[in-house]
Structure formats: structure tokens, C-alpha cells
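Take a look at the following structure, please.
Removed from the display is one protein chain of the complex; every other protein chain stays in position.
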Amino acid sequence: MGQTKWSEPKVSEDFIRILEPSGVAKGEVPNVAPEELLKWYRSIVRTRAYEDMTIRMQRRGELSVTAQSRGEEAIGVGAMAALQAGDLVYPSYRQFSGHLYWNAPLARAMAGLFGAAPETIVAHLPIDEVDLPKVQFMPYGVILASQVTHAVGSAMADQLQGSTAVTMTFTGEGSTSEGDFHDALNFAGVFKAPCVIIVVNNGWSISVPASRQTGSATFAEKASAYGLPGARVDGNDVLAVYQTVSEAVARARSGEGSTLVECVTYRVVDHNTSDSSEVYRDDEQAAYWRTLDPLDRFTAYLEGQGILTDETKQQEADEAKAFVEAAAELARSVPRSTPETMFEHHLQGEPSWAERVQRAELQAELEGRNPFLADHQPGEGS
Amino acid sequence: MGQTKWSEPKVSEDFIRILEPSGVAKGEVPNVAPEELLKWYRSIVRTRAYEDMTIRMQRRGELSVTAQSRGEEAIGVGAMAALQAGDLVYPSYRQFSGHLYWNAPLARAMAGLFGAAPETIVAHLPIDEVDLPKVQFMPYGVILASQVTHAVGSAMADQLQGSTAVTMTFTGEGSTSEGDFHDALNFAGVFKAPCVIIVVNNGWSISVPASRQTGSATFAEKASAYGLPGARVDGNDVLAVYQTVSEAVARARSGEGSTLVECVTYRVVDHNTSDSSEVYRDDEQAAYWRTLDPLDRFTAYLEGQGILTDETKQQEADEAKAFVEAAAELARSVPRSTPETMFEHHLQGEPSWAERVQRAELQAELEGRNPFLADHQPGEGS
Amino acid sequence: MSNTVTTREEMNLITAINSGLRQEMARDPAVIMYGYDIGPIGGVFRVTEGLYDEFGPQRVIDTPLSENGVLGTAVGMAVRGLRPVVEMQFMGFFYNSFGQFVCSVANMYERTGGLCAVPMTIRMTFGGGIKPLLFHSESTETFLAHTPAVRVVCPSSPYQAKGMMAASIRSDDPVVFLEHTKQYRARREPVPTEEYLLSLDKAEIIKPGKDVTVIAWGGMVEQAQLALKNVDADVELIDLRSLAPLDVETILTSVKKTGRCVVVHEARRTLGPGAEISALVHENLLEWLLAPVQRVTAFDVNFPDNQTEDFYLPDAQRIQYGIEKVMNYRY
Partner (left out) sequence: MSNTVTTREEMNLITAINSGLRQEMARDPAVIMYGYDIGPIGGVFRVTEGLYDEFGPQRVIDTPLSENGVLGTAVGMAVRGLRPVVEMQFMGFFYNSFGQFVCSVANMYERTGGLCAVPMTIRMTFGGGIKPLLFHSESTETFLAHTPAVRVVCPSSPYQAKGMMAASIRSDDPVVFLEHTKQYRARREPVPTEEYLLSLDKAEIIKPGKDVTVIAWGGMVEQAQLALKNVDADVELIDLRSLAPLDVETILTSVKKTGRCVVVHEARRTLGPGAEISALVHENLLEWLLAPVQRVTAFDVNFPDNQTEDFYLPDAQRIQYGIEKVMNYRY
């Protein structure tokens, strides 16, 4: 283990905040119905239940690697609650609370974690199932920030085609260093794309602190380089996230173009299950940010408002458990990908010679025959 | 020819200016000796003579394509006059006045335009010739903005090695849209690289106006996204360019890091000899900017200061003519690249099998033999 | 292919592609032109000339100067139902967008389990012979063809170009459409003024023959045609047209008949497309071969300076040497 660790200063809390760390709201509170607030609460509770379960599954070897959004859950749900049916999301891998808010099929995500091919999952859990979310979710960007560029192009296309859909995309603060981030914001600014671009600043890009990603004091101020408005918000405050992002969504929908929103939070856990953050940082900042936990704050607020009682809390917890277990069961029922799926969804139309030969080779191997001897080659002219 | 052309508004002249369009200086004028000012003048005059000559050569078919810096010459010389021996320049293709200011061998540039391999030129015009510039010039970035990233890395290396050299780099406003520009500024900001990054905003990227490159009002303000200071200067005002860039160089040299300088000018000519700008724009803006011509303004200033007389003007013009003609003659004396040079300067050490085979093939062809029949193959084990 | 065509006009490669683009834009409002220097200027080679006037700035969109931005946003556009026709001004600039190409263009369809296709056409100027600047003469088809899940096509004639452009735009696959700069104005031929479609994955036998199969594409087809005249052999000339997927049937059928094969390309030799074709032919037809497959290629160096590019690029003479080599080969 390295002796020298990063020692990072406390990040500035000069940002939009509604919910005090205590859970008391100050200033104007967005006008949201209690039922809707409960739905946000539920999304966070279920996200934790889900991610705690996937971490356990990873430890048991059921899946090879997974990441958590612990401590950052206010962002996904707060931001996506500002969307409406017909909108689109190009997420990163830490907005699960938003997926759950929109009823994205949990089992599908889990089956993906098991390593099943998208083909297998799609075929097994058809896209037109009843609880299909009204918001379209694209796969998260494995190549960091590539999804932000896609999102801007997607929004441009909607605009060109006269749709009023809004596109929302998320990326980590580390990923703002990629050329794709620059391209995305630049095109967004030039073409006034109806897009909301959210930078989740959780302080770390695996082992590299946010201070290594930019010389600017905040990520929000990067907006001005592209002629966009930027906002910086307490990412652990679901009310503030909702409010700020709602304004950005309204701007986008009314044709005024994109907004960059920096949600400040902290990665209180390891980067993912392959990581051990104690190697490169001490726990001081994380400990501090745990005191700003978004669920604790929101719970306190809802309790203070009389929306949540000990009883409903328990009920939500029980339902969350049942919910994720059902999803896990459904996910486990997805049949393993068959080897042939690897050839699916490459090119459309007649399979090429190479595809026919290679499919036949695989088939021969599966049957225990020598694929190179087998007389399966389509040969010339056949 | 297209019927629809771009119609672009006048660019904002909200920038640092010392020399009024009339050639009268207002405010504080940088303290530069008359001889030095004359050297600047000379560099611009010779640049025009040189570029006029290369345009003629291109028309005659002596070279395939060339670009001009006409109307933008104050930038190269004004900026590079702020450098000192030991500094480095990573230019674009429009800073010829700066090259001439530092006595970069003109014949070498011209031989390159003739299409000779760098190898041929280097061998013929040795690097240690007497007029070797005291500032190191790297080749300009054919892949736009790639040189900006190199420059920042180069400056970082100097800093790490304890050198006090300053690196200066130039790029067009169009090229700020490339990921390389983002990378360069971002690394410069994070590592406080001793680098001066100059965006030459001449309004056009071939046929695309600057308004298509960014949603921001200026290119200078992009600096803040990277925690860098930015300045915007009248690029047709050699005094203002010198003054602004001098401050940036001083910052860099004293360890305070990079500065972004936007030099506002206008491409009053075609992009290069393959271009016909009348296809996509009318001449209105160009005509206006011709009234701001940097040489006319500087000439008027020098005349007003009594530094330049009709006589010295004539003398400079004659010398410029002789100078570029001598360079052309020297360049023409560079022998054509021999075909074998194509293999030079790839990998060092023992030539590989492929290289030996292919060199022999080329040799056979040059001798009129069938390269594939010839018994030149080193074969295995030889 | 299309026998109902009646009117024809003399077109060169540029005007034929332009005609294909125009007709597709008129046919389908989802088709847009996308890239830099494609609007009022009509492309630095004038391939999109007139389209801005005809279809306006919403359909012919000049972008910021970033290849990666262009390709990456085009992926998002294609996901949302547009069919962007992206211009890469030169192949040498395309490298800047290679991340989006490999990981998004070539992957989104599979990644979404077939829910999101990426129907886009990437027009890319390539090839040498016009003595321009560095990186303006690249011929790295290998980088494209080694990427799965994209089509890579290369017409060599105006007639092919128009029909293949229409087919590329209508394809639901991402298609890289290679345009050889030197061929742009090299020759004119009568091309149907109406719409027609040509196959994207079939090679074309330009001239049948029995002694030796010569395989070429793009600008090398013309050089091969010149070479034919000077050799003492009955050449079967195949214009490959599709680099991915390869039309292996046509290749093998021909070489089985002739017993000899020469592959010609401007690409560097090592791992150029000729390597794959040579491997395929030898693997499948060893017992029919009268000589090893001969690769006639450029050398394994960076594209050289203007004064030496003629020695770098294959030409009719080098192709002739290649044909003579396989004709004279004795075991």
C-alpha cells in the first residue's frame, strides 16, 4: 500500500442548497406533492437496497464487478424527476435512483451485471413489458463522456425534427477532461440543443482527485466557455437538485438551449468493487460527507413535514427488500447468453461469407468437432 | 457557385488596442527601441514579399498549395518578439512574420513547400547554419490543434527539468473546437505549464464562420473554464499584441502558468490557394478589415514617430525583394528528395526484414527491374 | 442493375455522388448532410455543392471543427431517427474520431440488443496522387475494415458511386463510403439521372479472364486497367467495391479458375487489406494456386513527401510487374 496519499482540501460549499444538513429546508421550497416526494424517497431506498444486494452478489462471485452510487442518490432522482414522458436520458453508471424513479426494469440491469448479452436480456425481458418507463434510457457510457456527445446529437435531432423532448445526460467530474465533453458542450452551445448536461462532481475519478481534472475553481463555470449557463448545486440535497434541474429542463424545452449543472457530492465508497480507496486517500472527507447523506437529510425533512413516519419507513424498507429480491429472481431466470448471440446485431441483411464460416466453426466447436476440418465452409460461389 | 452565402455580423472590437486604425497610439505605449520596431516592420514586409512570391510560384505550378497570413502578420511578430533565446514555438501555418523575426531559415520553409522531404532539406540546409534562430521552431500542426497539446507537454517537461524556457503556441479559432485544444488548456491549467497559448481568431475556418465554432461571445473567455487568465487583443495592432503577450510570457516565466490570448483579426484573403472564398462569403467584412491592415497602421505609426521615412521604406522593400529571391534560389538548389528518403527516420537500429525487402524492391524498380522477380529478398535467416 | 433507367448524363465521381445525395435528400427528410465545410461552400471538393441552397441550413449543417464531435453527435442523431451523412474532409483527420467510431458507431446497435441501429454514412476522402499536404493522402482502410459491425465500401466509377451512395444511405448499418480524391475528376461516364441502387457487398468483375485474377479498388482500378494492356496474360479484373464485408465468394471463384492472384492497394503492405485477401486465398485454394498471391502495394512507411509519392504508390508499371511475377512463377 502506498505511504503517500492524496490530501485534498474540503470542497467549496458555495452552491445552491435548500435542505440544510439537518434536514430543515430554508428559503423557497419547490412545490412538490407529498406523494411525489415519497416516490423520490422510495427510489433512493430501493437504490440502496439494490446496490447493497449487487455488492453482496459480487462478493459471492455472482457478478464480476459493480459500482455503487451510495451517497449520490439524490442526483439521479432529483434530476430525472424534472423530466416528463418522452424525454431521454444518457446516463453514467451512478444514476440508478433516477432509473428506479422512472420504473426502468431493474431485472434488466441486473441481468446485464451478470454478464448476459443485451440480446439475451432484451429477448427475455421484452421492451414492451407493462412497466416500460416513459422516459427512454440509453446504455450508460462505458467510454467516459462519449454518452454526453451522443446526448447532444440526440437532442439536436429531436429539435430538427420538431419534437419537444428534452435530453438529459450525466457524467463524472473526471470525465470532463475527455475531448468528448468538450465536443458535447461545444455543439450544445452552437446549436442550442435541448439538453441538460449534469456533471456529478463526487471528488474522485477512481484514485485521482477532482483538483487534478481542471484548474478552474468549479465545474459549473466551464459552461461559459461554450456560451451556456452553468449552475452549481448541493448534490446531496434532492430538493435543490430538483429545483435547479427543473429550470434547466424548462430552458431546454422552451428552445433556449442547454444548461450545465454541476452537482457537488462525494464518493463516500470505493470507485467500484475492484477498488480499495484506502490505498490512495484517507477517510476524512468521506466521513464528513457521510454527515451530509442525502437519504438521512431527506428522511429528516419528510419526517419534519409529517410525510414519513416510522411505520411508513419500515414499510418502504420491507417493500424495497421484496422489490429487489423479485428483480434478482427475474434476472436469474434470464437464460445464459448462447454463444451464437455474439454474432447478433452486427450487420443487417444477408450474412457475409466470413460470418457464415465463423458461425459454422463455432457450431462445430460446440458439438465437439474440429471447426477447421469440418466440411461446413460455404466455399466459393455457394 | 452557391447562391446562399454566410452573412456574419461585425465582430466585437471590445479588445485591447493601442494603435488606432489611423496609426496613432493612444494610452501607454510599450517601451521598445526604434531599431527593434524597425525589425518588426521588416519582418512584416518580408513576410508579404515571401507570401506574394509563394502565391505566384503556386500559380506557376512550382508548388501544389500554400497559405497566406496577409492581414494577420502583426500577430506572429508581435507575439514572438516577446520571446527570448531558448524559448520554443509550436506554430500554426500563419505566423511567418514571427519566423522571420527570429531569422528562421526561409529557404528551408520554401523547400518544404516544394514538396521535398524534411530529410532532404535538413541535410542540405544544415541545422547549425549561422543564422540558426535562437528560438526553436517546431513544425506547424497539420492536424489542427495537435501542436497546442504538444506545446503544453513541452512546457511541462521544461518546467519539470528546471528550465526557464517559455513555450508559445498558435492555433486558429476554428481549431479551438478540436479535443486537442481542450486537452491542451486543461493540462496547462492543472500543471501550470509555462506556456502562452494564442488563438488567432481570423473569423473563418475555411468556409465556416467563427460563430459556428462556439456559443461563447469570445475565445478569450474560454480560459476561465481551465482556471487560466484570458486576454483579447486587436490582432492587427502589433503594439497591443506585443504588450499583451509580453505579460503572458512574463507570467509563464515566473512560474504562474499559462495564459490564453485571443488575437482578433480577419482572414482578408482565401483560406489557401485551393480556396475561393467568394463562393461562401461576400467581401464586406474583409473590405472593412483591410482598412485595419496591420502594416498600414504600423507604417503610419512609425512614420509619425519619425522612425520610418520614404527612403527607408523603399530600402526595406528592395531588401525584402532581394532577401526572398535569394531564399528562393537557395530553396531551388535543394536537390529533389531521392525516393529512398521515404524510408528514413522511421525506426532506429537494425532495419527490419520488411524494410530490407522493400528498400530492395524500390531499388529494383528504380533500375527498371521487376521488384518481385529480383533475387534481392533477404529471405529467412539471412 | 437497374434496367428501367432511360436518361443518362455525363458525370464524374463528384457530380455522381452529388446526384445520389440530392436524390436521397429529396426522397427522405431524415437524410441530412453533416460536417464542416459542407454548407455554402459545398465541400472543399464540391461534393455537396448546391445542397445547402436546395435543402437549407436545417438539412445541410456546417458544424464546429471537430471530427470527434461530428461523429459522436451523429451517433445520437442516428439513434433518434435521422440518417446523417457525415463528411470526413480527409481520412487523416478521421483518426481524431476513432474512439467514437470503434466504441459507439460500431457498437451501439449491439450494445442496445438491436433496439438502436445507427444508420449513418461516413463519407471519407482518401488516397494519394494529388500531392497535397501531409495526412491528406492516407489509405488506411485497415483501420476501418478491422472494426466489426461497419460496412466499408469504395466505388471506383461515377456509375458505382451514385448507386452505392443511395444504397449506403438507405442501409441501416453504419457505412463508411470511401471517395478517392484523385478519381474525383479523373473521368466522366454516362450515369442514370434517376435513382438506382447498387449492392454494398458484391465485388464487380470488370473484365473476365482466365490466367490471373487482379483485385483492386478505388484509384487502383484505373491503374490495373492500364496494366492489363501491357501484359501477356488474360487478366480477370475484380473491383472489390466492398472492403467490409469482403465478397469472398467472388474472389475465390475467380482465383480457383485462374490459379493466380494479384492484390493491389495504395495502403501500406503490412496488414493492408491485401494481407487478408492473400491469407483467405491461400487458406482456401492452396491446391489450385499456380503461384503465391502477389501483393502490389505501397511501402511500410508514412505517406512520403510530394516529390517521392510517385515512387511510393503502386501504378500500372508495378502492377504489371506483379502480374509478370505470378505468370512466370514455377514451383
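Should a chain be cited, it is by its letter among A, B and C, assigned in written order, with residues numbered from 1 in that chain.
Convention: a residue touches a chain if its C-beta (ideal position, glycine included) is under 8 Å from a C-beta of that chain, and two chains touch if they have at least 3 such contacts.
Keep in mind that what you see is a predicted model, and the values were worked out from it rather than measured.
One chain is not displayed; in the complete assembly it touches the shown chains A, B, C. Checked against the full complex, the one of A:41, A:114, A:187 or A:266 touching the unshown chain is A:114. Of the candidate positions B:50, B:102, B:187 or B:323, contact with the hidden chain is made by B:187.
Chain C residues in contact with the hidden partner, per the touch definition given at the top, are 67, 92-93, 95-96, 98-99, 101-103, 106-107, 110-111, 134-135, 140, 142-143, 145-146, 148-149, 244, 246, 268, 270-276, 278-279, 282-284, 286-287, 289, 291-295, 300-302, 331. Against the chain not displayed here, chain A makes contact via residues 2-6, 64-65, 114-118, 120, 142-144, 174-175, 177-180, 205-208, 212-214, 274-275, 279-281, 336-339, 341-343, 346, 354-355, 358, 361-362, 365-366, 370-373.
Against the chain not shown here, chain B presents residues 90, 117-123, 127, 138-139, 142-143, 146, 149-158, 160-161, 179-180, 182-184, 186-187, 190, 344-350, 352-355, 377-382.
Convention: only the chains that are shown with their structure count from here on.
Centroid distances from chain A, each centroid being the mean of CA atoms, peak for B. Centres computed as Cα averages put chain A at a distance of 39 Å from chain C.
Chain A and chain B, compared by their mean Cα positions, are separated by 44 Å.
Among the residues of chain B, those touching two or more other chains are numbered 177-180, 212-214.
In chain C, 63-64, 66, 68-69 are the positions where the chain touches two or more neighbouring chains simultaneously.
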